[in-house]
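Some chains omitted; the rest stay in position.
By written order: A, B and C. Residues from 1 in each chain.
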Amino acid sequence: MEDQELESGIVKKFIYVNRKAPHGTIYAHEALEVVLIAAAFEQDVSLAFIDDGVYQLKKGQNTDGIATKNFTKTFGALEMYDVEKLYVEKESLEERGLSEDDLSVDVEVLASSDLKKLFNESEVFFNF
Amino acid sequence: MLHTINKSPFEKDSLKTCLRYAEKGSSVLFIEDAVYACTKGTIFEKQISDNHANISFYVLGPDLEARGLDNSNLTNNIEIIDYKGFVKLVADNEKTQNWL
Amino acid sequence: MKFGVLINEGPYQHQASDTAYKFIEAAIEEGHEIFRVFFYHDGVNNGTRLATPPQDDRHIPNRWTELAEKHDLDLVLCVAAAQRRGMVDEDEMKRNSKDANNIAGKFRISGLGQLIEAGIQADRMITFGD
């Protein structure tokens, strides 16, 4: 019954707000698992990376030395799941001495004033 | 005395308090998400350079690599160590204050 | 109005589960419907039936169970998060060849799709976490 409701065509604008650094805690990792599952629901999905969340996209992460799983490789596969709207907050990048070239995937860098507009257009917020 | 910090300085204020307590001759070790405190082009660069004459700064290499960082990203005067180096720091200092 | 609730931290360690409980209690009193309470990350640890907190303190898992019984709440633990953290029901026990299970009766284990569905179906989503 619930499946039928989904198929009946409700499409909402989901936004995943990622504000935590990877590896020190699991939030970034398990947030990405939500995004992958959510892809099957054919909703309108955007990912925003703000504050330490921008570190999730840093190039060249290698977790062999800390013996945890390097989930950040999965960001490169998001396109296959039709998750293509990744936004990174400009202020957060700059404060951390990073530029778009430091990131592992294609993103759109937006000033918070523009990211705010995306917030206003979004309907369902998940915060990690 | 050894001080360890494990939280991103952008997220949490432990570094500020740690530097209030780290005295001449102390060592400060950045682990886990605190390794971001060692990166160039941030406001923390100055906090470290202001103190490096008195305090020895270390960063845990495996945690740096996990986060896609290496020597080229680091502020000057920070020594990269491994887990054995971490053990040695704890052994060489009579006590350790962990700023959680 | 239909509320979806996401709880991301375990019992006692953080206030998140306590605040969510008081929020849901108030929402029901105000005539709202709770579409689902989804427990993610360490939040799955709220579903244990093996806790024995001090008698002069609240019993968080039991309190969830009682609220669910009274108002027919849907309390869902994320299966992936639960597997990582050792929260097990009878099905999971068999599937993963464990010799015991520890989930309380009113909780069920299911997939992340249940969270997405809450996002789609509920009028409001709210998250309690760290």
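Throughout what follows, a residue touches a chain if its C-beta (ideal position, glycine included) is under 8 Å from a C-beta of that chain, and two chains touch if they have at least 3 such contacts.
These numbers were taken from a predicted model, which means no experiment stands behind them.
The complete complex stored in this file has its protein chains present as A x2, B x2, C x2.
Rule of thumb we're sticking to: only the chains that are shown with their structure count from here on.
A separation of 38 Å divides the Cα centre of chain B from that of chain C.
If each chain is reduced to the centroid of its CA atoms, chain A and chain C end up 25 Å from each other. Distance between chain A and chain B, defined via averaged C-alpha coordinates, is recorded as 29 Å.
Residue positions of chain B with contacts to 2 or more other chains are absent.
For chain C, no residue reaches two or more other chains under the stated contact definition.
Against chain A, the residues of chain B that register as touching in their complex are 6-8, 10-11, 32-33, 36, 39-43, 61-63, 65-69, 82. Of all the residues in chain A, the ones that touch chain C in their complex are 2, 5-6, 10, 12, 14, 26-27, 30, 33-34, 37-38, 40-41, 43, 124-127. Those residues of chain A that touch chain B in the shared complex are 20-25, 51-52, 55, 58-66, 68, 70, 72, 95-98, 104.
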